[in-house]
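Only a single protein chain was left out; the remaining protein chains are all shown in position.
Here the chain labels run A, B and C in written order, and each chain numbers its own residues starting at 1.
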Amino acid sequence: MSHRPRLRDLGITIGRLPTGPLNALVDVPGVRVGHVTLIAGEGPLVIGEGPVRTGVTAILLHSDHGMQRKGAGAAFVLNGFGKCLGLPQLAELGTIETPILLTNTLNVWRVADALVDWMAERNPGVYSFNPIVGECNDSYLNDILGRHVRTEHVRQALERASDTETSEGSIGAGTGMGGFGYKAGVGTSSRVVRSTRGEYTLGALVVTNTGAAGDLRIDGRHLAEGAATTPPPPGSIMMIVGTDAPLDARQLGRLARRAPLGLARAGGIASHGSGDFVIAFSNAPCDSSPAPTFDEGEEAGVISDFFRAAVEAVEEAILNSILRSETMTGRGGHVRRGIPLEAVRALADAPT
Amino acid sequence: MSHRPRLRDLGITIGRLPTGPLNALVDVPGVRVGHVTLIAGEGPLVIGEGPVRTGVTAILLHSDHGMQRKGAGAAFVLNGFGKCLGLPQLAELGTIETPILLTNTLNVWRVADALVDWMAERNPGVYSFNPIVGECNDSYLNDILGRHVRTEHVRQALERASDTETSEGSIGAGTGMGGFGYKAGVGTSSRVVRSTRGEYTLGALVVTNTGAAGDLRIDGRHLAEGAATTPPPPGSIMMIVGTDAPLDARQLGRLARRAPLGLARAGGIASHGSGDFVIAFSNAPCDSSPAPTFDEGEEAGVISDFFRAAVEAVEEAILNSILRSETMTGRGGHVRRGIPLEAVRALADAPT
Amino acid sequence: MSHRPRLRDLGITIGRLPTGPLNALVDVPGVRVGHVTLIAGEGPLVIGEGPVRTGVTAILLHSDHGMQRKGAGAAFVLNGFGKCLGLPQLAELGTIETPILLTNTLNVWRVADALVDWMAERNPGVYSFNPIVGECNDSYLNDILGRHVRTEHVRQALERASDTETSEGSIGAGTGMGGFGYKAGVGTSSRVVRSTRGEYTLGALVVTNTGAAGDLRIDGRHLAEGAATTPPPPGSIMMIVGTDAPLDARQLGRLARRAPLGLARAGGIASHGSGDFVIAFSNAPCDSSPAPTFDEGEEAGVISDFFRAAVEAVEEAILNSILRSETMTGRGGHVRRGIPLEAVRALADAPT
Partner (left out) sequence: MSHRPRLRDLGITIGRLPTGPLNALVDVPGVRVGHVTLIAGEGPLVIGEGPVRTGVTAILLHSDHGMQRKGAGAAFVLNGFGKCLGLPQLAELGTIETPILLTNTLNVWRVADALVDWMAERNPGVYSFNPIVGECNDSYLNDILGRHVRTEHVRQALERASDTETSEGSIGAGTGMGGFGYKAGVGTSSRVVRSTRGEYTLGALVVTNTGAAGDLRIDGRHLAEGAATTPPPPGSIMMIVGTDAPLDARQLGRLARRAPLGLARAGGIASHGSGDFVIAFSNAPCDSSPAPTFDEGEEAGVISDFFRAAVEAVEEAILNSILRSETMTGRGGHVRRGIPLEAVRALADAPT
C-alpha cells in the first residue's frame, strides 16, 4: 500500500473532463480489480528461487464471468514487441470472455492456464476459452525466469477483486516495474463523459514499464532535477481502458488507438524494446435500448469525448503509476528509485 | 504410424510444380519436425484422466535455436477464432525466435511455458522469449480440459525432431483432430521453385480440424459416397509454410495470405468456429549474398511461383492429413471415421 | 449483350445453396446495377485516341444515395497491388456512403471525381464524400492512358442502374479484361440464406482480370483443351459481395475474407501483379428490429451459411465472367479469345 500522493493530491490536474468518484478504473460500474503482490528474498539472482518482485493483477468486467456474458472489446498494438495473449480472437469476434489479467513477461502462459481452470469451473461443458493476459518485463528487479506467479495467486487476484480497489505503485503486475528512470508500477484514473443517452464512465489502468530517463513530462513539464541515471527498463506498457458506454468493437478499436496519445504526453516514445499494448472494453449490457451500441449519429456526436477521456485517463494513470511507487531494491541489488516527490511538488507549485 | 497411402500413392497429383524428395516440410533444408502422440484410456470423459487423444508437434527452423539465429516470419489470420500464441511480436519484428509448436487448444499455454524453459537453457542471460504455438480443438475425442501435454512431451517433440520426419495422420498435434466429416490430423507436402538465384524448396505442414461433412474435394472432385454423417468438428486449421528462399517478412506475409487458397480447393469455407491461421517462415541465412532477401525485381519475377507452391502444398497437405488418418474412437465413445480409401481410389481411377 | 450461356445453362451447379431468382447481385433487394460500355476504334495504340475497350459499372446499394442513408461495409485486400479508392474510411467507420463504381486502373480518379459531383448534387451543404471505386487493368486491349471514361459515362452508369441488370461478359468495367488465358469481364451470381430472422439474399458481382492460362477450374475440373496461349493479363480482380442481411462492419469483414476462397476454386492464385480486392456490404436498414445487426448468438448460428454463400457466389460469378465473354480484338491487334464453349460443354457432359 503506497503512502505516496496521487497526482491530484499535489494539485496537478490533467485535462478538462471530470473524474469519477475514485478516479480509478473501478469507477466504471461493474468493474472490479484485484492484485496479488509477490515480494520475497534479496541478493543475487538464483533462478527459481528469487529474489521475487512480481505479481498479478486481475480486471473483471462484471460480476459474473460465465460464458453467457461477454464484454465488447478491441486491442491496439503500438509496439508488438511483447507477448500479450488472446488478441487474434479479440480482433475476430470483438468480445472478451474472461477477466483481463496482467503479470510479467514470462508468467503470461502460466497465468493464462490458471485462468482457463477458473473459467472452466464456472462454465461446465465448455471446451474453449480465450484468456487475455498482458505483461511487462520485470527482469531488472525480479527472477523472471522463475515464473513465481502460480495458480493460487491467479485465483487470489480474481477472488480479491473489488470495486473499490484503487491501489497503485508497486503492487500486482506493477510490483517489479520501472519507467522514465524511476520505479513505476500500477496507475489508474477515470473520466466521466456525458452523452444524449446519459452519463458514462471511462477508466484506465496501466502497468508502466517504459520511458527513457529524463523523458518524463508531468502535465507537459519536465522535472527540474537532472535526468535520472538508472538504465532504461526493458520497456513495455499495458494500457487497459474500460467503459460502461455502449461502444461496439469497431468503436472500441478507435478508442484503443487514442490511448497512446496519453502515453506520448507523459513522455513516452514507444522505443524499440517497449511492447506497448492497449486493450479497450465495454461492459454495457447487450440488451441496452434503444439499440445495443451507439449508432452512427451518436458516434459522431459523442465519441470524441470518449477519445479525450481515454487520452486524459491514460496520461494521468501513467503519472500515478510513477508517483505512487517507492524505491525498490531487487535481484542482484538492482535498485529502482522512487521519483523524488519534492521535485514534483516544486513543479506543481511553479507558476505556469 | 499410418499404413494408409498418401495422395500421390493413389496416382493423384495436385498442381504443376515438382515436389521435393520427400514431399514434406522437411524437404526445406535445415527444417526438422518431431511429434509426440498421446493416446490412453477409453470410455467416458473424466476430466484430468482421459480418454487422452492428443499430442504435440515441433517444427524447428534450423539446427540451432539460439537467439542469435532467427528465422524471418509472418502470419495471416483468416479466422481469428483461435488461441495461436506469439503473433503480435511476429507482426512487429518479422522474426521467429523459437521452434513453432502445435498442440490442442487448451494446451497452448503449457506448451509455450515449456518451450520457454527449453529456450532459456540454450540462451543463458536472456529474459524474453516469444514462443509461437498453434492449436486446434480436439475435444470431440480427447479430454481437452485435462491438458495432457506436459513439459516432458514438449522436450521429447523437440529432441525427436528430424529432417526425415514425414509422418502423417493421427500423430502429434493431429492425434485427436477431424475434418470434412472424417478423421483428420497432420499432413505435409512440398514444392520446388526455380529462381534466378537457384532452386528453393517450399514445404507445408498442416493440422486439419476443419471442414463440413460433404465439402471435401480431392483435386476438385467430390467423393462418390454420400456426405459423411459425423457432426462437424469445432473447427480450426493450422497451416505452416516454410521455405529456404530469402523472403523477408513482408514477402512472407504475402505468401501467408495465399495459403488459404489451398484450403479452399480442398473444400474449406473457414466457418465461424474454425480458427484458421497461417504461419510462414524462411530460414535463409541473413548473410546470403548479393542481398539478404529478394529485391523488388526478384520479387516481381519469382514470387508468384512461391504463391503457387504454397497453394499447391497446402492443398495436398490437407488431403494427406485426411487420407492418412485411421478411424479413431475417443472420449465417451465418440468416433471419427477414416475416409474410405475405396471411394478415393474410385475417384482416382475415374476419367477426368 | 452476350448471347453465350451462363454456367447453369450448361447444367453445371456450384455449391449447395439455392440461388436468388436472377442468380445475380441484383437479387439483393434494393440493389441496382448499371453499365456503360465504351468500344471504339481499332489498330495501333494512339494514346488519347484509342482503340477504346473499357467502361464503368455502378452498384447502388439502395434507391436513395443521400448521405442520410448509408450501407454497412468492409473490405479485404488479398493483394494490394491495385488502386482501389475509399478503403481507409471504410475501415474506420464501417459505412459506405456512395455507390460502388468499377472501371479500369487509370480511370479510377476521374470516376471518383465524377461520383463526387453526383453525390454533391444530391446532398447540398455536404463538403466531404468518400467515393469507393475499384479497378482492373485493361491495358492489353485498351488505350488505358487515354482515360476514356468521362463524367457523362459515370452519370449514365448511375442513371441506368436497374434491379434487373444481369448482363455479363465484356460490358461495363469488364469490357477490356481477361482471365485464365481467355477473354473475361463481368460476372454475377447469388445465393439465398435462411436464418431465424427469415430469408436473406447474398449476391456477388466480379470483374475478372486475373488467372494464369491453364489454371481455370470449372467446378473443380480442368478443361480438356491444352492451356490457352495468351499471355497472362496484368491481373487483378474486384469482388463485390452484397447482402440485405443485417451484418455489421466486423461481420462483413469476416465475409469479405472468405470471398477469395471462391477465387481459389476457380483456379486463382493471386499472383504478384494481381490486385485482388473484396468489398462487402449490407444495405439492411439501420432500424431493423429487434436489433440493427445480428448479435453474437445469431452470428454463431448463421454466419457460416453466409460464408458459404459468398464462396459459392464468387466462384460462380467468376466462371460466368469468363463463359459470357466473346473473343475481342483491341489495341495493336491484341486478341483475347473467348473460352471455347464446346470444351466447357464436354466437361459438363463428362461423368463425375
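Following the convention adopted for this analysis, a contact is a pair of C-beta atoms (placed from the backbone, for glycine too) under 8 Å apart; a residue touches a chain by one contact, two chains touch by 3 or more.
Fair warning: this is a prediction, and the values are worked out from it, not measured in the lab.
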| item | value |
| --- | --- |
| Among B:248, B:276 or B:312, the residue in touch with the chain that has been omitted | B:248 |
| Contact with the hidden chain (one of C:28, C:52, C:84 or C:206) | C:84 |
| Contact footprint on chain A, counting only the chain that is left out | 78-79, 217, 219-222, 254, 257-258, 260-265, 268-273, 299-300, 303-304, 307-308, 311, 350-352 |
| Where the missing chain touches chain C, by residue | 77, 79-93, 105-106, 108-110, 112-113, 116, 120, 127-131, 137, 139, 144-145, 147, 234, 275, 277 |
| Residues belonging to chain B that touch the chain removed from view | 70, 92-95, 248-250, 254, 286, 291-292, 295-296 |
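Rule of thumb we're sticking to: only the chains that are shown with their structure count from here on.
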| item | value |
| --- | --- |
| Same or different residue numbers at the chain A/chain C copy interface, by half rule | same |
| For chain B placed onto chain C, the superposition rotation in degrees, Cα atoms, nearest 5 | 180 |
| Geometric centre distance via CA averages, chain B-chain A, whole Å | 36 |
| Inter-chain centre distance, chain B versus chain C - centres from mean C-alpha coordinates, in Å | 33 |
| Distance from the mean Cα position of chain C to that of chain A, given in whole angstrom | 45 |
| Chain A: positions in contact with at least two other chains | 92-93 |
